[in-house]
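There's a structure below that I have some questions on.
The other protein chains are all here in position, but one chain of the complex has been omitted.
This part shows chain A:
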Amino acid sequence: MMNQQWKSQGINLPIGSVVTGKWHNHSYLIRKKLGSGACGTVYLADQGNQQVAIKFSQNGSSITTEVNVLRTFQKVQGKRLGPSLLDVDDWVQPNGSQISFYAMEYLKGKELSTFIQKHGHEWLGILMVQLLKDLGDLHEAGWVFGDLKTENLIVTFPPARLRWIDVGGTTQIGRAIKEYTEFYDRGYWGLGSRKAEPTYDLFALAMVMIHVYYPKRFEKGKDPEKTLMRHLQQASSLKPYATAIQKALYGKYRSSKEMEQDITNQLMNVSNNRLKDQQSSRTHSRTQRKQQKKTVQKRNNSSPSQAKYLWEGAGIIVVVCMFYIVYVILQWI
(Lines give C-alpha, C1' and ligand atoms only; values in the text may rest on other atoms or scores of the structure.)
Protein backbone atom coordinates (compact mmCIF):
# COMPACT_ATOMS: atom_id res chain seq x y z
CA MET A 1 0.00 0.00 0.00
CA MET A 2 2.78 2.37 0.88
CA ASN A 3 4.28 1.59 -2.46
CA GLN A 4 1.34 2.96 -4.30
CA GLN A 5 1.53 6.07 -2.23
CA TRP A 6 5.13 6.53 -3.15
CA LYS A 7 4.39 6.19 -6.80
CA SER A 8 1.28 8.31 -7.11
CA GLN A 9 2.51 11.32 -5.21
CA GLY A 10 1.82 13.60 -8.13
CA ILE A 11 -1.58 14.90 -7.08
CA ASN A 12 -3.67 16.45 -9.80
CA LEU A 13 -6.67 18.48 -8.72
CA PRO A 14 -8.86 20.06 -11.38
CA ILE A 15 -9.01 23.85 -11.19
CA GLY A 16 -12.33 24.89 -9.68
CA SER A 17 -12.80 21.83 -7.50
CA VAL A 18 -13.83 22.32 -3.91
CA VAL A 19 -11.94 20.64 -1.10
CA THR A 20 -13.65 20.27 2.24
CA GLY A 21 -11.81 19.13 5.33
CA LYS A 22 -13.05 16.04 7.14
CA TRP A 23 -12.35 17.30 10.65
CA HIS A 24 -12.77 21.08 10.57
CA ASN A 25 -15.16 21.41 7.63
CA HIS A 26 -13.40 24.37 6.02
CA SER A 27 -13.96 24.56 2.26
CA TYR A 28 -11.37 25.65 -0.27
CA LEU A 29 -11.85 26.50 -3.92
CA ILE A 30 -8.81 25.35 -5.92
CA ARG A 31 -7.48 28.12 -8.18
CA LYS A 32 -4.09 27.21 -9.50
CA LYS A 33 -1.18 24.79 -9.07
CA LEU A 34 1.76 26.59 -7.51
CA GLY A 35 4.28 23.80 -7.57
CA SER A 36 5.02 20.24 -6.66
CA GLY A 37 7.94 18.49 -5.05
CA ALA A 38 8.97 15.14 -3.70
CA CYS A 39 6.64 15.38 -0.73
CA GLY A 40 3.51 16.93 -2.16
CA THR A 41 1.81 19.50 -4.32
CA VAL A 42 0.92 23.09 -3.45
CA TYR A 43 -2.19 24.84 -4.78
CA LEU A 44 -3.47 28.36 -4.56
CA ALA A 45 -7.02 28.37 -3.22
CA ASP A 46 -9.73 30.67 -2.00
CA GLN A 47 -11.25 30.35 1.41
CA GLY A 48 -14.04 32.91 1.41
CA ASN A 49 -12.29 36.13 0.46
CA GLN A 50 -8.90 34.99 1.60
CA GLN A 51 -6.23 33.53 -0.69
CA VAL A 52 -4.35 30.64 0.85
CA ALA A 53 -1.73 28.13 -0.23
CA ILE A 54 -2.59 24.48 0.40
CA LYS A 55 -0.14 21.64 0.43
CA PHE A 56 -1.51 18.20 -0.32
CA SER A 57 0.28 14.94 0.19
CA GLN A 58 -0.78 11.35 0.15
CA ASN A 59 2.04 10.72 2.53
CA GLY A 60 0.25 11.88 5.66
CA SER A 61 3.34 11.59 7.83
CA SER A 62 5.23 14.25 5.89
CA ILE A 63 2.30 16.65 6.25
CA THR A 64 2.23 15.98 9.98
CA THR A 65 5.96 16.57 10.27
CA GLU A 66 5.80 19.88 8.42
CA VAL A 67 2.84 21.03 10.47
CA ASN A 68 4.85 20.25 13.59
CA VAL A 69 7.64 22.49 12.33
CA LEU A 70 5.31 25.34 11.38
CA ARG A 71 3.74 25.13 14.84
CA THR A 72 7.15 25.33 16.47
CA PHE A 73 8.01 28.39 14.39
CA GLN A 74 4.87 30.08 15.55
CA LYS A 75 5.58 29.31 19.14
CA VAL A 76 9.14 30.54 18.90
CA GLN A 77 9.18 33.61 16.73
CA GLY A 78 5.75 34.68 15.64
CA LYS A 79 5.12 34.18 11.99
CA ARG A 80 8.20 35.75 10.58
CA LEU A 81 10.13 32.55 10.04
CA GLY A 82 7.76 30.78 7.72
CA PRO A 83 4.32 31.15 6.26
CA SER A 84 1.75 31.06 9.04
CA LEU A 85 -0.25 27.90 9.43
CA LEU A 86 -4.01 28.24 9.00
CA ASP A 87 -5.54 24.78 8.97
CA VAL A 88 -4.66 21.08 9.02
CA ASP A 89 -7.08 18.48 7.79
CA ASP A 90 -7.82 15.42 5.66
CA TRP A 91 -9.81 15.44 2.47
CA VAL A 92 -11.82 12.41 1.48
CA GLN A 93 -11.66 12.35 -2.31
CA PRO A 94 -14.74 11.43 -4.37
CA ASN A 95 -13.17 8.00 -4.95
CA GLY A 96 -12.99 7.41 -1.22
CA SER A 97 -9.25 7.69 -0.69
CA GLN A 98 -7.93 10.20 1.78
CA ILE A 99 -5.31 12.94 1.35
CA SER A 100 -3.82 15.02 4.13
CA PHE A 101 -3.32 18.73 3.62
CA TYR A 102 -2.53 21.92 5.41
CA ALA A 103 -3.43 25.49 4.52
CA MET A 104 -0.99 28.32 5.04
CA GLU A 105 -0.59 31.99 4.34
CA TYR A 106 -0.11 32.65 0.63
CA LEU A 107 3.10 34.57 0.05
CA LYS A 108 3.04 36.40 -3.23
CA GLY A 109 6.45 37.29 -4.53
CA LYS A 110 9.27 36.58 -6.92
CA GLU A 111 11.88 33.89 -6.85
CA LEU A 112 15.18 35.19 -5.55
CA SER A 113 17.11 35.08 -8.83
CA THR A 114 14.27 36.68 -10.79
CA PHE A 115 14.11 39.46 -8.26
CA ILE A 116 17.84 40.14 -8.44
CA GLN A 117 17.86 40.11 -12.22
CA LYS A 118 15.10 42.67 -12.23
CA HIS A 119 16.11 44.92 -9.37
CA GLY A 120 19.89 44.73 -9.47
CA HIS A 121 22.85 42.88 -8.00
CA GLU A 122 23.12 45.15 -4.99
CA TRP A 123 20.09 43.37 -3.57
CA LEU A 124 21.84 40.04 -3.13
CA GLY A 125 23.86 41.10 -0.10
CA ILE A 126 20.94 42.91 1.48
CA LEU A 127 18.60 39.94 1.13
CA MET A 128 21.26 37.56 2.40
CA VAL A 129 21.64 39.64 5.53
CA GLN A 130 17.89 39.27 6.09
CA LEU A 131 18.15 35.53 5.57
CA LEU A 132 21.11 35.29 7.95
CA LYS A 133 19.14 37.11 10.63
CA ASP A 134 16.23 34.70 10.28
CA LEU A 135 18.56 31.71 10.27
CA GLY A 136 20.21 33.05 13.39
CA ASP A 137 16.83 33.13 15.15
CA LEU A 138 16.03 29.63 13.92
CA HIS A 139 19.37 28.25 15.10
CA GLU A 140 18.93 29.86 18.47
CA ALA A 141 15.60 28.11 18.79
CA GLY A 142 17.40 24.79 18.25
CA TRP A 143 16.56 24.13 14.60
CA VAL A 144 18.35 23.97 11.30
CA PHE A 145 16.53 24.78 8.05
CA GLY A 146 18.11 21.87 6.18
CA ASP A 147 16.79 22.03 2.65
CA LEU A 148 17.76 25.64 2.03
CA LYS A 149 17.72 26.37 -1.70
CA THR A 150 16.78 29.12 -4.11
CA GLU A 151 13.45 27.49 -4.92
CA ASN A 152 12.44 27.62 -1.27
CA LEU A 153 12.98 31.36 -1.03
CA ILE A 154 10.66 34.06 -2.20
CA VAL A 155 10.99 37.84 -2.16
CA THR A 156 7.91 39.86 -1.35
CA PHE A 157 8.06 43.47 -2.52
CA PRO A 158 7.76 46.27 -1.56
CA PRO A 159 9.28 46.47 0.96
CA ALA A 160 11.71 43.77 -0.10
CA ARG A 161 11.55 40.87 2.31
CA LEU A 162 13.02 37.43 1.85
CA ARG A 163 10.69 34.69 3.05
CA TRP A 164 11.06 30.96 3.07
CA ILE A 165 8.18 28.92 1.76
CA ASP A 166 8.97 25.26 2.28
CA VAL A 167 9.93 24.16 5.73
CA GLY A 168 9.85 20.42 5.09
CA GLY A 169 13.56 19.93 5.74
CA THR A 170 13.70 21.69 9.08
CA THR A 171 15.55 19.47 11.54
CA GLN A 172 16.45 19.70 15.21
CA ILE A 173 20.08 20.58 15.79
CA GLY A 174 22.21 17.49 16.35
CA ARG A 175 20.07 15.14 14.30
CA ALA A 176 20.52 13.89 10.77
CA ILE A 177 19.37 16.32 8.05
CA LYS A 178 15.91 15.20 6.98
CA GLU A 179 15.75 16.51 3.43
CA TYR A 180 18.36 18.03 1.18
CA THR A 181 19.10 18.92 -2.42
CA GLU A 182 22.45 17.74 -3.73
CA PHE A 183 23.69 21.06 -5.12
CA TYR A 184 23.19 22.76 -1.75
CA ASP A 185 24.37 19.84 0.37
CA ARG A 186 27.86 19.96 1.84
CA GLY A 187 27.97 16.18 1.95
CA TYR A 188 27.59 16.03 -1.83
CA TRP A 189 30.59 18.37 -2.22
CA GLY A 190 32.64 16.37 0.25
CA LEU A 191 32.87 19.35 2.59
CA GLY A 192 31.14 18.04 5.68
CA SER A 193 28.63 15.72 7.27
CA ARG A 194 24.85 15.68 7.06
CA LYS A 195 24.42 16.48 10.72
CA ALA A 196 22.03 19.33 11.42
CA GLU A 197 24.34 22.14 12.54
CA PRO A 198 24.20 25.89 11.89
CA THR A 199 27.21 25.49 9.58
CA TYR A 200 25.11 23.20 7.39
CA ASP A 201 22.68 26.04 6.66
CA LEU A 202 25.47 28.54 6.08
CA PHE A 203 26.99 26.24 3.46
CA ALA A 204 23.62 26.03 1.71
CA LEU A 205 23.24 29.80 1.91
CA ALA A 206 26.61 30.26 0.21
CA MET A 207 25.40 27.89 -2.50
CA VAL A 208 22.23 29.96 -2.86
CA MET A 209 24.43 32.98 -3.57
CA ILE A 210 26.43 31.01 -6.11
CA HIS A 211 23.30 29.61 -7.71
CA VAL A 212 22.01 33.11 -8.47
CA TYR A 213 24.89 33.43 -10.95
CA TYR A 214 24.81 29.82 -12.13
CA PRO A 215 21.09 29.28 -12.67
CA LYS A 216 21.75 25.97 -14.39
CA ARG A 217 23.85 24.72 -11.46
CA PHE A 218 26.90 22.58 -12.18
CA GLU A 219 28.10 19.13 -11.26
CA LYS A 220 30.85 18.29 -8.84
CA GLY A 221 33.18 16.63 -11.33
CA LYS A 222 36.29 14.70 -10.30
CA ASP A 223 37.50 17.19 -7.72
CA PRO A 224 34.40 18.72 -6.12
CA GLU A 225 36.24 21.27 -4.02
CA LYS A 226 38.20 22.62 -6.98
CA THR A 227 35.11 22.79 -9.17
CA LEU A 228 33.34 24.79 -6.52
CA MET A 229 36.18 27.25 -5.98
CA ARG A 230 36.70 27.71 -9.71
CA HIS A 231 33.07 28.63 -10.22
CA LEU A 232 33.15 30.96 -7.26
CA GLN A 233 36.16 32.80 -8.64
CA GLN A 234 34.71 33.03 -12.14
CA ALA A 235 31.53 34.82 -11.10
CA SER A 236 32.63 38.46 -11.11
CA SER A 237 29.45 39.72 -9.46
CA LEU A 238 30.24 37.55 -6.45
CA LYS A 239 33.69 39.10 -5.95
CA PRO A 240 32.67 41.35 -3.05
CA TYR A 241 31.33 38.32 -1.15
CA ALA A 242 33.90 35.76 -2.27
CA THR A 243 35.69 35.71 1.07
CA ALA A 244 32.49 35.34 3.06
CA ILE A 245 31.20 32.64 0.72
CA GLN A 246 34.45 30.74 0.94
CA LYS A 247 34.43 30.87 4.73
CA ALA A 248 30.86 29.58 4.75
CA LEU A 249 31.71 26.76 2.35
CA TYR A 250 34.55 25.62 4.59
CA GLY A 251 32.43 25.86 7.74
CA LYS A 252 34.57 28.61 9.24
CA TYR A 253 31.70 30.65 10.62
CA ARG A 254 30.62 29.61 14.08
CA SER A 255 27.30 31.38 13.80
CA SER A 256 25.17 33.10 11.18
CA LYS A 257 25.77 36.30 13.13
CA GLU A 258 29.45 36.24 12.12
CA MET A 259 28.62 35.83 8.47
CA GLU A 260 25.95 38.49 8.69
CA GLN A 261 28.55 40.85 10.12
CA ASP A 262 31.00 40.14 7.31
CA ILE A 263 28.45 40.71 4.59
CA THR A 264 27.11 43.83 6.28
CA ASN A 265 30.64 45.23 6.47
CA GLN A 266 31.13 44.48 2.82
CA LEU A 267 27.89 46.25 1.94
CA MET A 268 28.89 49.31 3.96
CA ASN A 269 32.34 49.36 2.37
CA VAL A 270 30.99 49.24 -1.13
CA SER A 271 28.64 52.14 -0.60
CA ASN A 272 31.28 54.18 1.23
CA ASN A 273 34.07 53.55 -1.21
CA ARG A 274 33.75 56.86 -3.01
CA LEU A 275 33.91 58.87 0.18
CA LYS A 276 36.76 56.90 1.58
CA ASP A 277 39.68 59.20 0.71
CA GLN A 278 37.97 62.36 1.91
CA GLN A 279 36.90 60.67 5.09
CA SER A 280 40.32 59.35 5.91
CA SER A 281 41.96 62.77 5.42
CA ARG A 282 39.37 64.30 7.68
CA THR A 283 39.59 61.80 10.47
CA HIS A 284 43.33 61.29 10.65
CA SER A 285 45.63 63.82 12.24
CA ARG A 286 48.32 65.55 10.17
CA THR A 287 51.18 63.51 11.43
CA GLN A 288 49.31 60.34 10.68
CA ARG A 289 48.69 61.65 7.23
CA LYS A 290 52.36 62.45 6.74
CA GLN A 291 53.32 59.01 7.92
CA GLN A 292 50.82 57.52 5.58
CA LYS A 293 52.23 59.56 2.72
CA LYS A 294 55.73 58.49 3.56
CA THR A 295 54.83 54.83 3.68
CA VAL A 296 52.92 55.22 0.47
CA GLN A 297 55.90 56.87 -1.18
CA LYS A 298 58.23 54.26 0.13
CA ARG A 299 55.99 51.54 -1.11
CA ASN A 300 55.70 53.19 -4.46
CA ASN A 301 59.46 53.56 -4.73
CA SER A 302 60.36 50.19 -3.49
CA SER A 303 60.14 48.20 -6.67
CA PRO A 304 61.89 50.61 -9.14
CA SER A 305 64.70 51.34 -6.65
CA GLN A 306 65.31 47.67 -6.16
CA ALA A 307 65.76 47.33 -9.90
CA LYS A 308 68.15 50.27 -9.89
CA TYR A 309 70.33 48.66 -7.23
CA LEU A 310 70.40 45.48 -9.23
CA TRP A 311 71.61 47.30 -12.34
CA GLU A 312 74.27 49.17 -10.38
CA GLY A 313 75.57 45.97 -8.86
CA ALA A 314 75.70 44.26 -12.21
CA GLY A 315 77.54 47.23 -13.75
CA ILE A 316 80.19 47.25 -11.05
CA ILE A 317 80.77 43.51 -11.42
CA VAL A 318 81.10 43.81 -15.19
CA VAL A 319 83.57 46.70 -14.92
CA VAL A 320 85.67 44.88 -12.32
CA CYS A 321 85.73 41.77 -14.49
CA MET A 322 86.87 43.81 -17.49
CA PHE A 323 89.69 45.35 -15.49
CA TYR A 324 90.69 41.90 -14.29
CA ILE A 325 90.71 40.50 -17.82
CA VAL A 326 92.82 43.43 -19.04
CA TYR A 327 95.19 42.82 -16.12
CA VAL A 328 95.45 39.10 -16.95
CA ILE A 329 96.12 39.82 -20.63
CA LEU A 330 98.80 42.38 -19.71
CA GLN A 331 100.46 39.77 -17.47
CA TRP A 332 100.57 37.27 -20.35
CA ILE A 333 102.21 39.72 -22.63
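Please note the rule applied: contacts are C-beta pairs under 8 Å (C-beta built on N, C-alpha and C of every residue); 3 or more make two chains touch, one makes a residue touch a chain; residues count from 1.
We adopt the following convention: contacts and distances are computed from a predicted model.
Asks: Since a chain is absent, check the UniProt entry for it and pick the matching name: "Helix-turn-helix domain-containing protein", "VWFA domain-containing protein", "OFA family MFS transporter" or "Glycosyl transferase family 9".
Replies: Of the names offered in "Helix-turn-helix domain-containing protein", "VWFA domain-containing protein", "OFA family MFS transporter" or "Glycosyl transferase family 9", the one UniProt assigns to the missing chain is "VWFA domain-containing protein".
Asks: In the complete assembly, which of A:Thr41, A:Ser57 or A:Ser100 touches the absent chain?
Replies: Of the candidates A:Thr41, A:Ser57 or A:Ser100, A:Ser100 is in touch with the missing chain.
Asks: For the full complex, which residue in A:Gln47, A:Thr65 or A:Gln117 touches the chain that was left out?
Replies: Within the whole complex, the residue contacting the unshown chain is A:Thr65.
Asks: Which residue from A:Ile15, A:Ala176, A:Val270 or A:Ala314 sits in contact with the chain not drawn here?
Replies: A:Ala176
Asks: Which parts of chain A are in contact with the chain that was left out?
Replies: Chain A touches the missing chain through residues 2-3, 6-7, 23, 38, 60-61, 64-65, 67-68, 71, 88-90, 98, 100, 174-177, 182, 187-188, 193-196.
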